[in-house]
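What follows is a single structure, written as structure tokens, with notes after it.
Every protein chain except one is present and positioned as in the full complex.
On to subunit A.
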Amino acid sequence: MDDDYYSIDSILAENQKIQCTFKVDIPDMGHLDGGTERDIKALSKVQVPMWMVYILIYSDYADFNIPAPFQARVRNALNAEARSVKLSNLVGQGGLWYGLGRMIMKILDDAPANEISNILVKVRFPLRICNTFRARLPEVIDQAQHFASINSSGGGAGASDGTLAFREGLDGTERELFALAQDSARKTKRWYEATERGRR
């Protein structure tokens, strides 16, 4: 999530590919697209990993399109009910949806000439992503605390399909929060249940 050079999460989120449209011919770089073409032609669309997108855009070699996980279809689904969207399916490999969204936000800032960074996107985009987080957070914590309490008392799973689907749809950042909340609730519960006399 952060910009720390050593942060593994940050590196993984940068591995996500997004689609770029090249503005100029690039010789001898056709292998980037995995095709057999020798050169990248101007106006061709290529999937490029995030870490390479920065330099392409700064150097004005390419424009990028807002990737599908942040397009109108997902946006509408999130506005309708943030908790029923499976964020982990939107981005592959570990699923750091928030991390990717933040990086795209940063590029939009840094390339004001870019045609995509019009006012609408600039205003709505950041609002939406943090609203999603805020709308989903209580559910994440609720479930974490619920699971902390049933696991330690040895009960069965006993979860309905809806909560199961929600847990499967958690993004990497939310998973981390889930683990933190569960751990802390479990520790506190254990303390409340331990008796004092046994210890002394």
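Just so it is clear, a contact is a pair of C-beta atoms (placed from the backbone, for glycine too) under 8 Å apart; a residue touches a chain by one contact, two chains touch by 3 or more; residues count from 1.
Basically, contacts and distances are computed from a predicted model.
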Inset, instruction - Quick one: find the hidden chain's UniProt protein name among "NADH dehydrogenase [ubiquinone] 1 alpha subcomplex subunit 12", "Mitochondrial n-glutamine methyltransferase mtq1", "DNA replication complex GINS protein PSF2" or "Small ribosomal subunit protein mS39". - result: "DNA replication complex GINS protein PSF2"
Legend entry - Options A:Pro49, A:Pro138 or A:Gly162, residue touching the unrepresented chain: A:Pro138
Legend entry - Residues of subunit A in contact with the chain not shown: 1-2, 98, 101-102, 105, 109, 126, 129-130, 133-134, 137-138, 141-142, 144, 173, 176-177, 180-181, 183-185, 187-188, 190-192, 195-197, 200
